[in-house]
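Below is a structure I'd like to ask you about.
The chains shown are only part of the set, and none of them has been moved.
For reference, chains read A and B in written order, and residue numbers begin at 1 within each chain.
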Amino acid sequence: MAENKRVVMVGIPGVGKTTLLTKIVEILKNHKKNVYMVSYGTLMFEVAKENGLTDRDELRKLSVSEQQKLQKLAAEKIAGHDEEIVIIDTHAFINSPEGYYPGLPEHVLKIIKPTNFVSVSAKPEEIYNRRMKDDTRNRDKITLAVIKKELDVQSGMISACAVITGAPVRLVLNHEGKVEEAADKIIRAIGL
Amino acid sequence: MAENKRVVMVGIPGVGKTTLLTKIVEILKNHKKNVYMVSYGTLMFEVAKENGLTDRDELRKLSVSEQQKLQKLAAEKIAGHDEEIVIIDTHAFINSPEGYYPGLPEHVLKIIKPTNFVSVSAKPEEIYNRRMKDDTRNRDKITLAVIKKELDVQSGMISACAVITGAPVRLVLNHEGKVEEAADKIIRAIGL
């Protein structure tokens, strides 16, 4: 019997991850796969609300130990799912005033036990163009140098995640206008 | 109540970390913060002396397990501090004949439980110039290629530290003559 898959998919803003995820879920469902897709960020906020928080900004102001408690609860919810393929839509890190916050710390990885990592990237120039279109308020902060640094950190953090869990990492370059090609690579990596 | 901070600050030789640290401590004290700053290397040697060593060179010749025992004792001393802000001045790695020795191995991280990492870098050319001035004996070994490799390894190791601990990493580029700007970024990252 084939093992269930828990696929963690990361990508910095502007790589086109959302479009790619929609495509992947569509293809998997066409193949009659039992898929559950969850956004880790959304789930974290739901868990936070169940624990008394009322808006997302409060989440960031919690102490590290309180945040870890919520991360743990969210991870346990994911670990409780037993669909054939569980896709976790998340980030290697979240850009915050404190710096790059790891989205997949070890204590979360030990609970989720991913079977596959997918790290989506794109050409820095394409990321730049997408961000300039999407985030009109922060245009002055968007530079190619920052984007290259973020891709580097994503790569370093996901390598650490792979070593900690023993799960493979598929690096996928999402070329503008070639989402089908990228989706296809990811689906083959998951082992459909 | 705000949580106490344990800030681990790393930077390869020549990035200007010492000047930056002095500046940061000065600003924090002006804000009436209760700050304790410690150099991990100095603390390691103090612990070693308490355990019978007489000079720094002996430290390197100890077996891995004996070094780990001393690292553990030094980490426990740091963990025992309860000032509002504890700043640990250290290195992502130490350059030794054996190669790049991790300055923050997992077993040390689990004891110190950092709340923040700060990784200081600088332009390779500025690092090169500072090293050529400071380390006149080893000038022939200083090359831009080596410096770039060291910055890469620092970035990889600190990413692993972040994933293991769940603490955020603030990458700060310390531009020549702009130490106040860099200090300001770090202080905002710590959350003053």
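Simple rule for what comes next: a residue touches a chain if its C-beta (ideal position, glycine included) is under 8 Å from a C-beta of that chain, and two chains touch if they have at least 3 such contacts.
Nothing here was measured: the structure is a model prediction, and the numbers come from that model.
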item	value
Identical protein chains across the whole complex (2 displayed)	3
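Assume only the chains that are shown with their structure count from here on.
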item	value
Rounded Å distance between chain A and chain B, as computed from the means of their C-alpha atoms	30
Chain B-facing residues of chain A, complex	63-65, 68, 71, 93, 96-102, 104-109, 149, 152-153, 156-157, 159-161, 163-164
Of all residues in chain B, those that touch chain A in their complex	3, 115-118, 155-156, 158-160, 162-171, 188-191
